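As you look at this complex, bear in mind that one protein chain is not there, while each of the others sits in place.
Entry: subunit A
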Amino acid sequence: MPLKILAIDDSRTMRGMLSEALTEAGFETYLAEDGEDGLQKLEEVQPDLVITDINMPRLDGFGFIDAVRADRRHRGLPILVLTTESAQELKDRARRAGASGWIVKPFHETKLVSAIRRVAAKEV
């Protein structure tokens, strides 16, 4: 069974790119538009892994991670954050927030898959 991935980004373009790259790589892909939407889809889809943007309206990526980690059932859910800058500051903040890892935009498909492989609970 392919890995189920939930990708959260408020940009339509970025959702399109993630969807294309993830589907191409053989993942079952679900999309959400912001953190709130992401929390709802999380319950519906029960994904194996989440990729989330940081800057989003309503609930941002850090808020999303906080909410997920506060829920015992999702404590071990792998979450990768998307950042535009490779800035150490963002990585550190993501790590402190409880993210499992990060993907630097613009991403290359092989980098995306490599990051997923390093945190996915199933064989990729």
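Definition applied: contacts are C-beta pairs under 8 Å (C-beta built on N, C-alpha and C of every residue); 3 or more make two chains touch, one makes a residue touch a chain; residues count from 1.
One rule holds for everything that comes next: contacts and distances are computed from a predicted model.
Visitor: Name the absent chain by its UniProt protein name; which of "Glutamate transport system substrate-binding protein", "Succinyl-CoA:3-ketoacid-coenzyme A transferase subunit A", "Aspartyl/glutamyl-tRNA(Asn/Gln) amidotransferase subunit B" or "Chemotaxis protein CheA" is it?
Guide: Its record in UniProt gives the absent chain the protein name "Chemotaxis protein CheA".
Visitor: Tell me, which residues in subunit A touch the chain that this view leaves out?
Guide: Against the missing chain, subunit A presents residues 10-14, 16-17, 20, 55-57, 69, 75-79, 84, 88-89, 92-93, 95, 98-102, 105-106, 114-115, 117-121, 123-124.
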